[in-house]
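Only one protein chain is missing; all other protein chains are in place.
Moving on, here comes chain A:
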Amino acid sequence: MRRFLRPGHDPVRERLKRDLFQFNKTVEHGFPHQPSALGYSPFLRLMAIGTRSGAIKLYGAPGVEFMGLHEENNTVMQIHFIPDQCQLVTLLDDNSLHLWSLKQHGGASELREEHRFTLKGPPGSPPSATQITAVLPHSSREVLYLGTESGNIFVVELPSFRVLEDRTITSEAVLQRVPEDYCNRRSCELVEALREHPKNPDQILIGYSRGLIVLWDLQNNKVTHQFLGSQQLENLYWQRDGSKFISCHYDGSYTQWPVSSDNRQPEPLENLVPYGPFPCKAISKIYWQTTKNGLPYIIFQGGMPRASYGDRHSISVVHGSQQTAFDFTSRVIDFFIIFSSEPTAEFDDPSAMVVLAEEELVVIDLKTAGWPAVHPPYLASLHCSAITCSHHVSNIPLKLWERIISAGSKQNIHYSNMPWPIDGGTNIAPDPPQRDLLLTGHEDGTVRFWDASGVCLHLLYKLSTVRVFLTDADPNDNMNTLGEDEWPPLRKVGTFDPYSDDPRLGIQKIYLCKYSGYLAVAGTAGQVLVMELNDEDAEHVVDHAEADLLQDQEGYRWKGHEKLKTRDGPVRFEAGFQPFVLVQCQPPAVVTSLALHSEWKLVAFGTSHGFGLFDHQQKRLVFVKCTLHPSDQLALEGPLSRVKSLKKSLRQSFRRIRRSRVSSRKRRGGSGNALEVQEANAKFDQDALQEMELAPVQRKIEARSAEDSFTGFVRTLYFADTFLRDSSRHCPSLWAGTNGGTVYAFCLRVPPAERRMDEPVRAEQAKEIQLMHRAPVVGILVLDGRSTPLPEPLEVAHDLSKSPDMQGSHQLLVVSEEQFKVFTLPKVSSKLKLKLTALEGCRVRKVTVANFGSCKTDDYSENDLAVLTNLGDIQIISLPFLKLQIRYPCIRKEDVSGIASCVFTKYGQGFYLISPSEFERFSLSTKWLVEPRCVVDMLEVTSNNHVHTKSGMENAARKS
């Protein structure tokens, strides 16, 4: 039996396999899911982001990134860099502290967890006694001050995390000097803020939640000043010279306090409610930044009038008479200001504000008038509208690359041209071997073009298909309109906009020809657009054709959405990809497959009803073929409703996630609010799980028959120049595979170039193959006489590929969800097969031909199939003999959306979504590996701190 003759014990092949294949998850692109904490080191010029799943990510200059994961997978609550060190401390929601450090290893820096520590109180004390609420890494780098819910401040030694009990600052000690009547009114409560004096490291400012603020002398262990605040305290900030500090409060006010040696208990200098007089929300964080010209920048988070703007996520910047309340579309997690950090500088002179919102990172240039946003080179919000599909194109010709960049640069004029301000570390990774594009289709009808060549996934250009259609939305919604007399002076910033005006605009399939610049895009309402790259703005009419895929099927009533209404007359398109023809499928069902042949100027598209071929040169429909099975009508009810209920349950669970996200406010005042929410969520999930377990889950075992529904669903389309009719003449052909295991082959007659416009393209059905196992056909491929997959259209014309072998006999590879089968051509007879499902119970979800080069010798490479199964495994299967080479577990099998989102590149890499906003990049190849490799050098940083890493600047400039 074949299954006992498993290949793989040939030692030569085994060695070669080691030189070819290797599985690595290399880097995460995009924006971290559920960020929960932010930290910044002005010394290292590195930013750290923590997430609710316990991940911590460090970012510096483009290409400089590090990632760490806390074993506990608990929410990261706070991140603090140790001053002037390559170290940072994280606080998790289980009250544990973790010390991480960047250490060089093999030429590159690595982020490693060094120590962990949980503060323990005396036996019998309540947990709140040691619940950490504030962390202050002292500038001596030797100790950490830990403020707790009990009001006590513990001191631990670094890096050992040894508690220095004799140095504990108890609330009793603090209260000794505080007037009795104040003490009676309010006890200390928890420590809200700890701030070291900017000039005198022996003094720390301690803020308690009820409003009391004291300046504590570390040398003498006593309170030197007390500030009797009357409002619940949120945060504190020292002025640079240490003569004043500012406190912000729960009622939306902030207060300035003087610090001088003559008055030990001063009154506030100024108390202001910036958005009063009506009740305001809390100001949770505040900065006071001095400038040369004397006018300070006051920057604070929150403080909006409670009744009318209480739902806004805002950060206000006040500088003299200028005031803007930056309005974010998602909750603000935290923010920091980049300012001159050299101790010798007299003023802060802030240059940029970095805001971590729940769904995106926004950086505001504070030096340029109008405070424009800075275009981030990384941490792109992939999900600013939900991703509906993706398409990867390897090795983009330079010409096309430059044209796309130039089209994109015209879209980015409103961004600041400030170099990226977070520029620590040095990227030492070799330049990416080639230019790669990742195209993502979105729910709002846009296609985003990402530079996927290197570690930083960077937006190059955004294409919108909306202009072709008439929608309710105003296409010119300007983000930056600022009403003159508006109060508060809100200004929307950021790109995250999850609300789609019309789900029918959603992009479902993308196909880009990198040689010709033709792009085909197909959407949810059966729209297929063919576009051409134009470097200039243009106004033209989009030709419109309809493809009736039902043909004469009578009595069929489409109950789904209507097609999109098109705009009449000429439409103005900006430079970039401009649609010139729209093919509308009827019924307007979602387009399930798409293929473009730029040399023959043909586009093929398929839906659940059939498929069609359109000649975009002559703008003429060549043919359509209905694939609906007549008995489908009976079967429609069942599986459809099942699909629906699945969708529904998915949607519900998403909603649940969203709800929990909304309700889990950052834990303020240590009330355990977030913890409670989390517990409630966990309980809810557990209940749901139990419910699921109780429900009788059973599966029907039934052979698939032709009567099963959705058999007509067109899963794949493929153009090939091959021997379809006889072995002497090859001809263009179109292949289509359906959900019911049928493969149709059409013989095409494309007129020669000189008569291309005069003669029609003709098509004739030549073959139909019904796979007996009736599994959905997910891939069709023709192998030439050398058993090499046929090249892409125009690849040979551009001298980038050897012309296919037309002497030897061609072979047809049909990949269904269950089997791989090789057939001979032109007479179709089965030659070879590999069963997957029958033997392993897994099904093919994605399949691509990938080229694998050997890491040992430059001249050896081979083509194999890269396969992702429904269990999340990746398998490599050899061509043409269909032998399993290697298998790697990649995605959790429960992660349905991750598996559905996976795309492979032509050179053995791939991407899949690990969250709505993040792509995980992986590599199957030993040769093509894109992973961060960077150095953060202590010595270099120390010596060059004022001319901070020049190369980083250049990098940033080059990137933008």
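In this text, contacts are C-beta pairs under 8 Å (C-beta built on N, C-alpha and C of every residue); 3 or more make two chains touch, one makes a residue touch a chain; residues count from 1.
Just so it is clear, contacts and distances are computed from a predicted model.
Chemist: Choose one: "Integrator complex subunit 9", "PAR6B protein", "Phosphatidylinositol glycan anchor biosynthesis class T" or "Sodium/potassium-transporting ATPase subunit alpha". The correct choice is the protein name in UniProt for the chain not shown.
Modeler: "PAR6B protein"
Chemist: From the list A:K625, A:H730 or A:H810, pick the residue that touches the absent chain.
Modeler: Only one listed residue reaches the unshown chain, and that is A:K625.
Chemist: From the list A:S171, A:T592, A:S733 or A:Q885, which touches the chain that is not on show?
Modeler: A:T592
Chemist: May I ask which residue of A:C731, A:V796, A:V828 or A:M938 touches the chain that does not appear here?
Modeler: Per the contact definition at the top, the residue touching the missing chain is A:V828.
Chemist: Identify the residues of chain A touching the omitted chain, counting contacts across the whole complex.
Modeler: Touch set of chain A with respect to the missing chain: 1-3, 5, 388, 503, 506, 508, 524, 551-561, 587-590, 592, 608, 622-626, 629-633, 636, 640, 643-644, 647, 696-706, 710, 715, 725, 742, 746-747, 762-773, 775-776, 818, 821, 823-824, 827-833, 835, 837-843, 870-871, 881, 893, 900.
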